[in-house]
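What you see is the complex with one protein chain gone and the rest in place.
Take a look at chain A:
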Amino acid sequence: AGAVAGRAQAATGELEPNSFEDIASYNNYYEFGTGKNDPAANAGALDTSDWKIEIDGMVDRPGSYSLNDLTEGLTEEERIYRFRCVEAWSMVVPWNGFELADLLAKAGVQEGARYVAFETVVQPENMPGVKRNVIPFPYVEGLRLDEALHPLTLMATGIYGKPMPNQNGAPIRLVVPWKYGFKSIKSIVRISLVTDEPPTTWNKLNAREYGFYSNVNPQVSHPRWSQASERVIGGGLFAKRQDTLMFNGYEEDVAALYDGMDLAKNY
């Protein structure tokens, strides 16, 4: 596992991270509104005190864990990852966090578990987007178990060494750098180990446009826009578009997960 992570680190060595301000002011977090600056404007109301994560399903040690319980003994590291939104924009984010695999090891994944399902907190009184029901809540996402256990898959608790800003998914969120950003679910309150592919929010809303896998793939267009190139956030008025990389540049690390799969069909 260390070797793979090491390689990924090396590959991201030349990446120039976005500023903290960029990362914390341009967000999709529909619970706080659909505009890009709505989350930064509204997420101050998110209550992250006494945060609990329910771990259930096919695990040896199910239960309601506090953030401290979960992260205790795990090695926190900085991972500088490309972040590619399905809307064809991208950033580079220096996350702080630990591997999801280590967290799952704490809970003890049972034989037979094949998928991991995640759920975002719902605080209607603090979330204007939830009150307006812009999409169905709670927001849910999922990964295949091998994707979840991959050493690149991170549970992030901070950015630039600072605690995770609320608008970025405080206090703890998923980061799957080779998938479109909406897979990297924010403000997680539940993690379930299950046997069947779990429902995921955007897939339920529009399966033709948002697949369960949603791996970054410049060859497979979103039905309404091309995914061949992306606009890099923070480049100013005259920044050129940049070519999108297969698996967002992590092809060497993750392509093997999808050996033999038709990626145009399993988009």
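In this section, a contact is a pair of C-beta atoms (placed from the backbone, for glycine too) under 8 Å apart; a residue touches a chain by one contact, two chains touch by 3 or more; residues count from 1.
The working rule: contacts and distances are computed from a predicted model.
One chain of this complex is left out of the view, and of "Protein-methionine-sulfoxide reductase heme-binding subunit MsrQ", "Carbohydrate ABC transporter membrane protein 1, CUT1 family", "Xanthine dehydrogenase" or "Isoquinoline 1-oxidoreductase, beta subunit", the protein name its UniProt record gives is "Protein-methionine-sulfoxide reductase heme-binding subunit MsrQ".
Screening A:L67, A:A101, A:A228 or A:L263 for touch with the missing chain picks out A:A228. In the full complex, chain A touches the hidden chain at residues 18-19, 21-22, 25-26, 30, 34, 36-37, 87, 89, 132, 134-135, 205-206, 221, 224-226, 228-229, 231, 233-234, 236-241.
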